[in-house]
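The next block holds one structure in the form of structure tokens; read it before the comments.
All protein chains but one are shown in place.
Should a chain be cited, it is by its letter among A and B, assigned in written order, with residues numbered from 1 in that chain.
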Amino acid sequence: MMTDKRFVTPLGNDGIYCLDTAAWRTHRPVMDKDKCVNCGICMSFCPVNSVYFEEGQYLISYDYCKGCGICAVECPKKAIGMKPEGGK
Amino acid sequence: MAKYTAMTGNTAAYNGAALCRPDLIAAYPITPQSSVVEGLAGLVYGGKLDSNFVQVESEHSAMSVVQGAAAAGGRVFTATSAQGLALMYEPYFRMSTLRIPMVMAIATREMTSPETIWSGQQDAMSVREAGWIQMFCESNQEILDMIIQAYAIAENKKVMLPVNVCYDGFYSSHLIEGIQLPEQAEVDAFLPRHDEYAYLDPAHPAALDPLTPGELMMKYRKKHLEAMQEAKAVIEETDAAFAAHFGRNYGGLIEEYKTEDADVVLLTVGGMSGTGKDAVDAAREKGIKAGLIKIRFIRPFPAERIAKALAGKKAFAVVDRSVSFGWNCGPMYMETKAALADADEKYCSFSAIGGLGGADISFEYLLGCIEKLEAKKDQPGKRDTVWLMD
Partner (left out) sequence: MNYLDVLKSTKNVMTPGSSACQGCGGELITRRVMQIAGENSVYAIPPGCMAGAGVDGWNFSNGCSAPIHITLLDNTASFMSGVSEMYQRRGRTDVNIVAIAGDGATADCGFQSLSGAAERGTKMLYICYDNEGYMNTGYQRSSTTSLGSSTSTTPAGAAINGKEQQQKYLPLIMAMHEVEYCAAASPSNMPDLVRKIQKGLEAGKRGFAYLHVFSPCPTGWKFAPDQSIEVGKKAVASNMFPIWEKENGQFKVTVNRNPISVAEFVKGIGKFSKLTADEIDAIQEMVDRRYQTLLHLAGE
């Protein structure tokens, strides 16, 4: 139905606009699972929703992580470190 | 059966709107439109009209609320005048460029300053490049009928544009005329219940109006202009279909009055057309072959029909109830001249400006215009702008 409406009412419905924000990253958050107590604070504060919960633990996805470092600062156990991307 | 009654232009406007069963009405009071809003509120609050009535805090919000409701699939209505139209300009422009159909009545009024609340067409004329279809009415019956026609035009899939039904503030809005008030069933038969596509619906998620770069923007504008041209045929067809249902029609884009054998022609907009027709009759009694063209739609501008109607005539004057500041003439004169293109130099013509801020466009003024044309009809060329004042 929308095909013949193109250039009539401006509509965006062909997929989701998405940038490769991972390319912005100079540092990546790396989680030390030995220190992690599964409190979930990193997930709650991640502005990009790059921390996810799977099979009982919090994990970091690097697909869109911008490397802001909030998770590393906010982690109460200092279990996340920011490591240089290094020549990626 | 239609009921024969008498009512003001504003009463005709709100009855016309109510007969179209709008899902939502949002409006803000402004002279001389206020009694349209009051009338609709009376119908809704009295349980006689099943519409959502939203009491807004400004015209900017009036147009915004109806825009939101129309984007959610509703048939919507509002009305305004002058400063209110100016205030709503931002969402007004967006309504047409989103290509969402709706109808708005404008009881036209002069723009301040000097401070004024009275009649004039400067408000509606000033927004004629905002992408809306705009038409002007002469009589109260025409106001009622054209609101009904306007929905049919706006919602036509070839058009998909909002429509302004304009009529002269006070002269039409507040004066009473006889009217055939159609039955609801008659209107329902002509204008089916609205079932418009909802652009904003979780059932089919879409971004309404994503950020659009220039290369694509060009395509949207081109389509909009094409729809405006396609609307010309739709306007004529709608008028014919309306005649089949109600036994009344108005000539579509323009109305011609005694033009067939005319040498000199007055072109008029809105309520002054009635006075103009009287002046034509009087001129003919004096032996002047006069005629009149009522410019009903100003957007799309009926260039072809005006050029055809003026073909073979000797002289014309366009009477504007507004001004074009940059051209030292009225806007419809400027556009009529543009419509005649190369043929323009064959005519004797002038722009007449009158009726600003509620001033009267009298019979004498219009007869004077016809006589002036008659005197100069064999000397082609543009004459100075005539100001219809003492």
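We adopt the following convention: a residue touches a chain if its C-beta (ideal position, glycine included) is under 8 Å from a C-beta of that chain, and two chains touch if they have at least 3 such contacts.
No experiment lies behind these values; they were computed from the predicted model shown.
When the omitted chain is restored, the residue from B:44, B:175, B:208 or B:282 that touches it is B:208. When you scan B:70, B:111, B:137 or B:295 for touch with the missing chain, the hit is B:70. Although one chain is not displayed, chain A still touches it through residues 6, 11-21, 24, 40, 43-49, 53, 63-64, 66-70, 72-74, 82. Counting the whole complex, the residues of chain B in touch with the unshown chain are 23-24, 26, 52, 54-58, 60-61, 64-74, 76, 90-91, 94, 198-202, 204-213, 216.
Rule of thumb we're sticking to: only the chains that are shown with their structure count from here on.
Taken in their complex, chain B has these residues touching chain A: 98-100, 160, 197, 199, 204-210, 212, 216, 219-220, 222-223, 227.
By the touch rule above, chain A contacts chain B in their complex via residues 1-2, 7-13, 17.
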